[in-house]
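I have a structure here, written as structure tokens, and I will follow up with some questions on it.
Apart from one protein chain that is not included, each protein chain of the complex appears where it belongs.
As written, the chain order gives the labels A and B, with residue 1 at the start of each chain.
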Amino acid sequence: MPILSYLALPRDGSMDRLCADLSAMEYCEIIPADNQEVVVLVTDTPDEQTEKILQETLKKLPSLHSLSMTFGHNAE
Amino acid sequence: MKLDRRTFIKSAAASSAIAAAGSIFPGISFADWKKQEGASGQISWKKAPCRFCGTGCGVLVGVSGDRAVAVKGDPNCSVNKGLCCVKGFHVVQALYGKDRIRKAQVRKGDKMVEVPISEALDLIASKIQETISQTGKDSVSIYGSGQWTIPDGYVASKLFKGCLGTNNVEANARLCMASAVTGFMTSFGIDEPMGCYEDIEHANVFVTWGNNMAEMHPVLFSRMLASRKRRSDVTVIDLATRSTRSSQASDKSILFKPSTDLAVANAICYEIIRNDWVNWDFVNKHTTFHKGKTNIGYGTEDHFKFKDKPQDITFEEYKEFLKDYTPEKAERISGVSAMDIKYLASLYGDPTKKVTSFWCMGMNQHVRGTWINNLVYNIHLLTGKISTPGNSPFSLTGQPSACGTVREVGTLTHKLPHGVVMNEEHRKMAAEIWDVPLANIDPKPTYHTVEMFRALDRGDIRFMWIQVTNPMITMPNLNRYRNGALKDDRFIVVSDVYPTPTTDVADVILPAAMWVEQEGMFGNSERRTQHFDRIVPGPGETMSDTWQIIEVARRLGFEKQFPWGEDEYIEKIWEEYRRFHAGPKHNMAPYALLKKRSGVQWPFVNGKETRWRFNAKYDPACKPGSDFDFYGKKDGKAWIWARPYEPAAESPDDEYNFWLNTGRVIEHWHTGSMTRRIPVLHRAMPESYVEINPEDAMDLGVVTGELVKIISRRGSVTMKASINGRGVPPRGMVFVPFFDESYKINEVTLDAFCPISKQPDYKKCAVRLEKV
Partner (left out) sequence: MMKRTDKRIGCVVIAFGLVCLSWMSIPVSVQAAPGIPPDFDSKGEKIYQRYDRTPLAAMTGTDGTRTLNTFYARRQYPGSPPIIPHKVARAFSGDTVKCLSCHDRGGYDAELDAYAPVTPHPENENCFQCHVPVRTEKLFMENDWVSIDPPKLGRSMLGGSPPPIPHSLQLREDCIACHTGPGAVAEIRVEHGSRGNCRQCHVPQVTTSTFERNN
């Protein structure tokens, strides 16, 4: 049951788009910064398989410029 | 943290991302994040006394929404100054065990069926009426406890003694504090300690008499150790029958044979007189000498009666009496070396040392409990080390309101809130305050606890209402009393919070509100009354014990005596009850002040608490111009008693060759019905065991964890052996903690009691052991 957190940076001008995209995705929660173009993303997936799929999907997201992991936890 | 481990990890994940963002992007702000302060920012802290022992630690209950979520020691409470023990720190969890009793249940055939609580209350009222009309008023009874709040005990006494006219009111404090009470009454004529916990900061010597404070009163024990650490001139002596954590922490551990504390105490007095360490000025002015009956029996037979006959004696006669207790003779009785006895006497006798004695169940659960209380007072009286800061014979209590409810409200068969039923003036006062005819209050006491359960077995009592206690674990010689309770045409009502072996024998179970789910007051060991609000709602149809009794009283037609509304009843009851104690000897603080402070000590006179009674410097009840005034006795003088050593009711012999001693452990409180539902406590101490001396274990061929059968003339229990574990008994003794309902050690114990206090002796009976 992995839980990870990232700092997500949007492509230029797509902060709102990125927030919308991420909050629409299952297993994702976001905390956007209010004075800079940075989004904190926390993912909480039920198993490794889902986690892999989610990471693949995230990589393909057009509004996302970069993603850097800040925390990882995998229970059991 | 069970809650939301996942939520927490997610929060930690977000936290670290935000922390990272903060170091990479200076000035970045996450406004949404800060707004969710997390529940930790929204806890409100409410004061209450801890639910468990008689120490009376102040706790702050952390409340979030309508749930109790955390605990802090209350730094404003002078008892514990912010520190708790492991039970106190987790006390809020006791409210939330999965199997809380949420609804009333009534026995229908073999089954308990859930019913609306009003239906159960109707049934109780009609059963009381029916029983009284068929077998008389003295066939109904109520059995409460030192965990009753003060209002609980007060309404119980008012209903049963005042309205129904029966003195069948008892409480489990009979099993834990009765000898302390009779000790105070016979020595001083008035109940409860003269000193207070502040003695701990003043004393140079502490002697713990049969009292494993490290586990039973850990917060006070820590306070004592802290006092020793701060000052270079403090000595702690552990005087006990087995080696415990308290022995390990003490400067000296002295072991005596069961029941021989009587001989040791007398030998200390012998030495004090022989060395002329007597404080003659004090003794001449403030004491008189007395003796009572001897060979007073053990109460093991039904209808046992005893009345002491005090006689005045002279000091010379007392001195003559002590000749049987030279240190050498006492050594032969007790096993304590004459040198150690002389050492103890020298500590008590040294005029430059302040001495505090602590005791609890070791001296009280004792077939000569009243006597040994008297004898320890003798030591303090002979040396004048009493009622001054640091000089304190201090009787500790085991339950949060043994003092507040049982001793002060007087929920014992012979007692009234002020005085005793035998005294007409006291009856008049009660009749007036209770607004009942004087004739209602019966001048004859009926049954003390053991005899009450015997009467239930015999059929003299047919109806018993049990509140906040678990006698089907705690009665000695349990098999007899459980079989008695289970007999046909016995009707048992049990008010409790969890299923226990006692609810197993019930015909009606009432769901009780617990601790801070109701408003109430407790009274701790040092005369401190502690109020708590209703801080969280109770689950389901739970109701405070006070309100249950009020509901039944009204159904019985006593609306006039129980007129209060649900939003005010605690305040009204308190102000009514307070009238009984008006006057400088026992005045109680007003309701508004109790609500505000973390406990207030009585006598509360002219807006001031009394910390040391009988000392004119501190106690306004003392005669003007006196230095000390033991005003409980008519002539203002305390009594020094000649009380001999007498053996236990049952001692080991060829067939049953071991002593059985029982008691508690730090993790669990009493029968564990609350603490075993607290995860940390259960995980630390999941089951009971029998402590055996290593050499006895070797003879028996058992090692730790192997099963041993403990057999007495009354029953047997098979449990795991513990060798060199938490405690180590001397050769020839075993010790068993009684918290575990899977091993009912009280099926093995003996229902012998102190003939004066009627308190049973749980510390001494004879058993034999078999390896299983």
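Everything below uses one rule, namely that a residue touches a chain if its C-beta (ideal position, glycine included) is under 8 Å from a C-beta of that chain, and two chains touch if they have at least 3 such contacts.
Worth saying up front: this structure is predicted, and the values here are computed from it rather than measured.
Participant: Considering the entire complex, write down the shown chains that touch the omitted one.
Facilitator: Looking at the complete complex, the unshown chain comes into contact with B.
Participant: Of B:K47, B:R245 or B:R555, which sits in contact with the chain we cannot see?
Facilitator: B:R245
Participant: Given the contact definition stated above, which residue among B:V86, B:I273, B:A431 or B:L700 touches the chain not shown here?
Facilitator: Of the candidates B:V86, B:I273, B:A431 or B:L700, B:V86 is in touch with the missing chain.
Participant: Please give every residue of chain B in contact with the chain that is not shown.
Facilitator: 1-5, 7-9, 11-12, 14-16, 18-20, 22-30, 33-34, 36-43, 62, 64, 67, 69-73, 75, 82-86, 89-90, 92-93, 95-99, 214, 218-219, 221-222, 225-226, 229, 245, 248-249, 498, 666-667, 672, 676-686, 704, 722, 724-726
Going forward, only the chains that are shown with their structure count from here on.
Participant: What is the distance, in whole Å, between the centres of chain A and chain B, each centre taken as the mean of its C-alpha atoms?
Facilitator: Those two chain centres are 58 Å apart.
Participant: Any idea which chain B residues touch chain A in the complex?
Facilitator: Counting only chain B, the residues touching chain A are 5-6, 9-10, 12-14, 16-21, 24-25, 27-33.
Participant: Of all residues in chain A, which touch chain B in the complex?
Facilitator: 1, 3-7, 29, 31-36, 38, 40-42, 44, 70-71, 73, 75
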